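And now, subunit A:
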Amino acid sequence: MTDVLFPPLSKQTPDSEGVLATWFVADGERVREDQLLAEVQVDKVAAEVPAPAAGVLHRLVAEEATVRQGSVIARID
Partner candidate 1 sequence: MTLTDTGATTVRRLTTSKAIVEALAQEMERDPSVIYLGEDVGTYGGIFGSTTGLLERFGPQRVIDTPISETAFIGLGIGAAVEGMRPVVELMFADFMGVCLDQIYNHMAKIHFESGGNVRVPMVLTMAAGGGYSDGAQHSQCLWGSFAHLPGMKVVVPSTPADAKGLLTAAIRDDNPVVYVFHKGLMGLAWMAKNPRSLDEVPEGEYVVPLGKARVAREGRDVTVVTLSLSVHHSLDVAEKLAADGIDVEVVDLRSLVPLDAETILGSVAKTHRLVVVDEDYLSFGVSGEVVATVAEYDPSLLATPARRVAMPDVPVPYAHALEYALLPRHDRIERAVRAAMTS
Partner candidate 2 sequence: MTTQAPRTTPETRPDTRPDTNTEIVGQRSRSTEPLDPGTRVALYETMVLSRVYEAAILREYHADKGPGFDIGKGLVPGEMHLSAGQEPVAAGVCAHLTVDDAVTATHRPHHFAVAHGVDLRRMTAEIFGRETGLGRGRGGHMHLFDPATHFSCSGIIAEGYPPALGQAFAFQRRGSDRVAVAVTGEGAANQGAFHESLNLAARWGLPVVFVVEDNDWGISVPRRSSTAVASNAVRAAAYGIPGERVEDNDVEAVYEAAGRAVSRARSGRGPSLLEVHTLRLWGHFEGDAQAYRPDLEELPDRDPIPRYERALRADDLLDDETAERIRTAAEELVEDAVDFAKSSPVPDPATAADYVFTEETS
């Protein structure tokens, strides 16, 4: 089981929140390592979230939800 984290985008305010803008993979789908999972946004800066491992993705956060940086947004097993 591997955690997928919301990447740290804002260094000034590491506790700030961002948005999970787009999921590229459906819940329960199989992914490759490095496959594009999601795009997140903090203060208008966008970033891609690649899969840290291969496996089946379990989404924990809905699209357009507000998320704290560094928190777990999905799990892969």
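Criterion applied: all candidates are chains of the complex that A comes from, given by their letters.
Basically, contacts are C-beta pairs under 8 Å (C-beta built on N, C-alpha and C of every residue); 3 or more make two chains touch, one makes a residue touch a chain; residues count from 1.
All of these numbers come straight from a predicted model, not from anything done at the bench.
Q: What candidate from 1 or 2 touches subunit A in the complex under consideration?
A: Candidate in contact with subunit A: 1, the rest do not touch it.
Q: Under the touch definition given earlier, write down the residues of subunit A that touch candidate 1 in their complex.
A: Per the touch definition, subunit A meets candidate 1 at residues 19, 21-22, 24-26, 29-33, 35-36, 39, 41, 44, 46, 53-55.
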